[in-house]
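Mind having a look at this structure? Questions to follow.
Only one protein chain is missing; all other protein chains are in place.
Then we have subunit A:
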Amino acid sequence: MRINCPHCGVRGAEEFAYHGDATLRRPAADAAPEAWADYVYLRDNPAGRQRELWYHAAGCHAWLVMERDTRTHEIFSVTPARDVALAGGGDVA
């Protein structure tokens, strides 16, 4: 798998660390324990397209939001997580 980092260009997947589902939203600090348990533990785990967080650990140290097919490993887009957050595209914390 090769990942097209918006800052560094196409690099091998071994340079990146994976941090899972990018669409999870952190509950409010005073949310019910159930909401926190859902956020920390439950996942959609889709077979197909997924938006997910990657960290370019051996490169520019940017957090990235990548859309990828979990059945084929085909990558559709790689966007800086900052841009996604600023565009209101979800809490990527």
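The rule is simple: a contact is a pair of C-beta atoms (placed from the backbone, for glycine too) under 8 Å apart; a residue touches a chain by one contact, two chains touch by 3 or more; residues count from 1.
In the analysis below, contacts and distances are computed from a predicted model.
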| item | value |
| --- | --- |
| Candidate names "Xanthine dehydrogenase family protein subunit M", "Sarcosine oxidase subunit beta", "3-isopropylmalate dehydratase large subunit" or "Fe-S cluster assembly protein SufD"; UniProt protein name, chain not shown | "Sarcosine oxidase subunit beta" |
| Contact set of subunit A toward the excluded chain (per top definition) | 1, 12-14, 18, 20, 33-34, 37-38, 40-45, 47, 50, 52, 68, 70-73 |
